[in-house]
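In this view, the complex is presented without one of its protein chains, the others remaining in place.
== subunit A ==
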Amino acid sequence: MVVASLLTLYSVFIIYFMLFSPAEKRFNVAAHLQGSFLSQNLFEILKFQDPENDEIYFEQSVAFNKRGEYKKGFELLDQAVDLNPKVHLGYRGYMKLRFLRDFNGALKDFTRLDPLTPNFVDAPWGEDINFLRGESYFGLKDYEKAKAYFEKSIETQGADWVDIQAYVYAGICEYKMNKPAEAIAFYQKALEQSKYTVEAQLGLAKIYLEKQDLKNAEIHADLAQKYYSYKRNDGYNEYLNEVYKEDIELLQKRFK
């Protein structure tokens, strides 16, 4: 009898936890177990019990998108956006930019978000919306517009908060538009913020090499190599301006 009661209690506890324990607690457990079928089942139960809760759809989408199941991931994310566009549009734009390289799709979401948050500079997934717009135009090879948004990001964020990569990207845009002097100025600004900005060191080395200023080219290529471990990278995706050791070595071969 005691054993039977304990077994029953055990079953009741599991059923209670899955169906009736506080939703916030189950949500946290599901988020913590991201990607497991247990997590997905908890999200399904939570959605059934609270179908208007956008955060559940958003959180459930994460595992799918990280693992390349974009159809399912974006179905869920779209539902989160429908329920609460102000909160999730920016993130969806960010995902389209970084995970899908769908630059037009990302820009559409950022543009839709703007009027929803008047007098406020949005920061989808913690990154300045103007920076992300710049990156989207950069992906589209529209360097004029890209540069304008990186400059806007520098202006609105201020020197203390701006992402150093805004200077780097603006420099690359200038370089792509055959304006090496302007590119150098942006790269130098990045280095004023941090000498460890490998992307700016490499950008400068390239320009100096083209100008036949081998001394400066070598200095910056060596610094790029020295600080390589500080390069900008992300565990999920390759950045559009990501630099690689091979880029530096190839450059060094040209003047050594």
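We take it that a contact is a pair of C-beta atoms (placed from the backbone, for glycine too) under 8 Å apart; a residue touches a chain by one contact, two chains touch by 3 or more; residues count from 1.
What we mean here is this: contacts and distances are computed from a predicted model.
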(request) For the chain that's not shown, choose its UniProt protein name out of "Germination protein, Ger(X)C family", "Thiamine transport system ATP-binding protein", "ABC transporter" or "TonB C-terminal domain-containing protein". (result) "TonB C-terminal domain-containing protein"
(message) Touching the hidden chain in the complete assembly: which of A:Phe27, A:Phe64, A:Tyr143 or A:Tyr208 does that?
(response) A:Phe64
(message) Can you tell me which of A:Leu19, A:Leu38 or A:Leu116 touches the chain that was removed from the display?
(response) A:Leu38
(request) Tell me where the left-out chain touches subunit A, residue by residue. (result) 1, 3-5, 7-8, 10-11, 14-15, 33, 35-38, 40-41, 63-64, 66-71, 74-75, 100-102, 105, 235-238, 242, 244-247
